[in-house]
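Scroll down for the structure; my scribbles are underneath it.
Taken from a larger complex, these chains appear in their original positions, while the remainder are omitted.
Letters A and B mark the chains as written, and numbering starts fresh at 1 in each.
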C-alpha cells in the first residue's frame, strides 16, 4: 500500500460526501494495492468547498477544475457534479491522462455519453481507466445475486421485475431542485433512479436490453422555489418553478435473450423511501433483493425437494460473501455507504492490474441508450422502440 | 332465517368445491335473512356429479342444466363451469327467473359479456338479481382497503400498482389443461388472474380503467397431454398440445381520474404461489395488501407526526372489521374460502333487500372490456387502446 494514488474530487454535494467515505474507509477495510490519498476537492464556491474539504478530510481545495486536472500530482479525477457537466470534465480529464470515476448517470444525453465512451476507449490505449459509479452493483447481496445467476443457480431467466420507488415528491409542496430541471438533470425519475434498475438488470442477468415500451408522466407540474433554487425557472418567495422532468416512468423491456422485463421508477410511492426492488425468475429458481433490506438476498431453489421449497433469506454478512472480508463478523449489518468503499477497492485494484474497472463507460452508455429509448417510446404512444 | 333459498350449482371442479363451502358455512357464521339450501348439483357425468354431491352435501343431482333451471323449486343458479358456457347458462337462468351467481371472468368475450349484462338488466326489472364472483373483493382486508380509500384516508390517488404472480407453469413439463386452451378459457394469465387485479383496482379505487397499453406472451408453446386432457389439441402419452393462451400479460392502464396503474399477471414467477399484490399510493397515505399474507392490511398514514410514519400492519381480525362478526376472536386467521361465505352473505342479503348484489354483471363486463383492450393493444405493438 505504498504507491500513492492521488485523487481530486470535483463536486461536493450529497454524492461528494458519499464518495469521500469511500476514499477514507476503503484503505482501512481492505488491503489495497495502491494508497489513495484525498488530495484536492474542487468546487465553484471557495468557502463552501473549503468547509467541505475540512469536514471530509481533503488536503487542498480549488475552484478551477481545469487547473486541477492539469496538475502532474493528480492520478484520479472523481466527478460528482450534476449530469450536465460530466461529459466536459470527464473527456478533459481522460485527455489529461487521469483515471476517471464518474458518478451515474454517465451523461444527460446519448450524444454526450457516446463522446465519453469514445474518450474512454482512446484513453484505455494509454493505460488510463474510466469507471461509472453504479455503486448498487457493489452491495454484497447484489454482487452475490449476479454471481449466483452466472453460476446457473436459477437456470434460464424467464422474467425480470424491477422497480425503484421513493416518495419525496408525493407532497406537492416539496420544493424545486436541480433534479427537477431538465437542463441540469437530463430527466427525472427515469434518469435518477430508473437508471439504477436498468443497470442492475443488465448487470445481474448479463443481458442487454434491446427494445422498450414506456410511458412517463409529471404529476405535479409546478413547485415552490426556495432561495437556493433561484434560477431554476422562477424566483424565491411566492414564485413557483416548472418541473420539466418526469415524476414517474413505467416501462417494459426486452432483453437480448428475448426475456420480458418490467420497470417502474417513481417519486410518488407514498411511504416507500428508497425501495429499489428486483426479482429475477428462472426455470430453476428465483432471486429477490430489496434495498430497504439491503443485507439480505432471497433465493428460491426450485431444485430442492418438493415440500421444502421456499424463499431462503440469506443474510449476506458471511466471510464467503463478496466484499465481506473487509468488514465485521457474521450478522453485523452494512449500510448505504459501504458500496462507495467497494467502488474504491475495485477501481484501485483495476488500476494496479492494468485492467478496465467495471462498470465501464460503455456500460454507462448502454444505460443511457435505454433511457433514451424509453423517452422516445413515451413520446410515440408507448410504441416499442429499439435501444 | 326461515324463508328458504334453494340453490342449484352447475359445475363441480375446484370452484364448485369452494362455492359449496360458501353455501355450507355462511348460514352457520352469519344471521342470514334467507336460508340457503344446497338443492341440486348439475354436471355432465352422472357418477362424478353424484360423488361430488355426496361429498359436498348437495341434496340432488342432475346432468341436465336446462331441466334444472326450468324447475319451480330452484331460486338461485350458481355457475362454476369454464368460461365458454357462462353466457348461455346465465342468460337462460335469468330468463327463467332465477337469481344468478356466475363465477369470474363473466365470459370469454366482450360480446358474450354484453349479452349477459343486458339479460341481467332485463331480469332486474322483474326483481331477479345477477352477481359475478370476484370473491377477493370480500377478503376482509380488501373490503377494508376500499372503505378506507372511500373515507379519504389516503387522499387523492396518485398511483396504482397491482400484480398477480404464480409459478405453476414455470416447469415446462407442467401438463396441458383447459385453462391453456383459448377456446375454453378465452385467455390465459390475463383472464384468469389478470381479471382479479383489474376488478380489484376498479373496486378499491372506485375508478374505471379507460385505456391500456400492454404486451402478452406465451413462454412455453407446447405442453404434454395427460389422459384427462385429451381433446385439448393432442392425444395422451408422448403427444404435446399447443398452448394457445398467454403465460404472461403486462400492461399499464389509465383510470378515469387520469391516474396511471401498472399490472402484471404471470404464471412464471418462480417461487410465487399465489401472490396477488396491490398498492394504492395517495397524497395522504398508501395502502398495501398481499394475498399470501391475506389477513393483514398495510396502511401508511402520511398525516401522522414526522418521525412516527411508517407502514402499519393492521391484522384484519377485529370485531370492527368487515365480515369479522361471523368468525373468531381477534388474531384468529381466516383463509382462502371465507370469501365464498361472504359472497353468499352478500348475495342473500341483496336478494332479501331487493337490491343489486355487488359486483354486478356490469362490473364483470367492465373487466371484460379491459381484458379485451389489453389483447388489442398487445396485438398492435402496445399502442394505447381505449377500453
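For the reader, a short list of remarks on this structure follows.
The rule is simple: contacts are C-beta pairs under 8 Å (C-beta built on N, C-alpha and C of every residue); 3 or more make two chains touch, one makes a residue touch a chain.
It should be emphasised that the depicted structure is a prediction, and the values quoted were computed from it without experimental measurement.
The complete homomeric complex described by this structure file contains 4 copies, of which 2 appear in the displayed model.
Convention: only the chains that are shown with their structure count from here on.
Look at where the CA atoms of subunit A average out and do the same for subunit B: the two points lie 42 Å apart.
Those residues of subunit B lying in contact with subunit A across their complex are 154, 158-159, 161, 167, 170-172, 213, 215, 217, 219, 248, 250, 252, 260, 262, 264, 266, 268-272, 279, 281-286, 300, 302, 309-311, 381-384.
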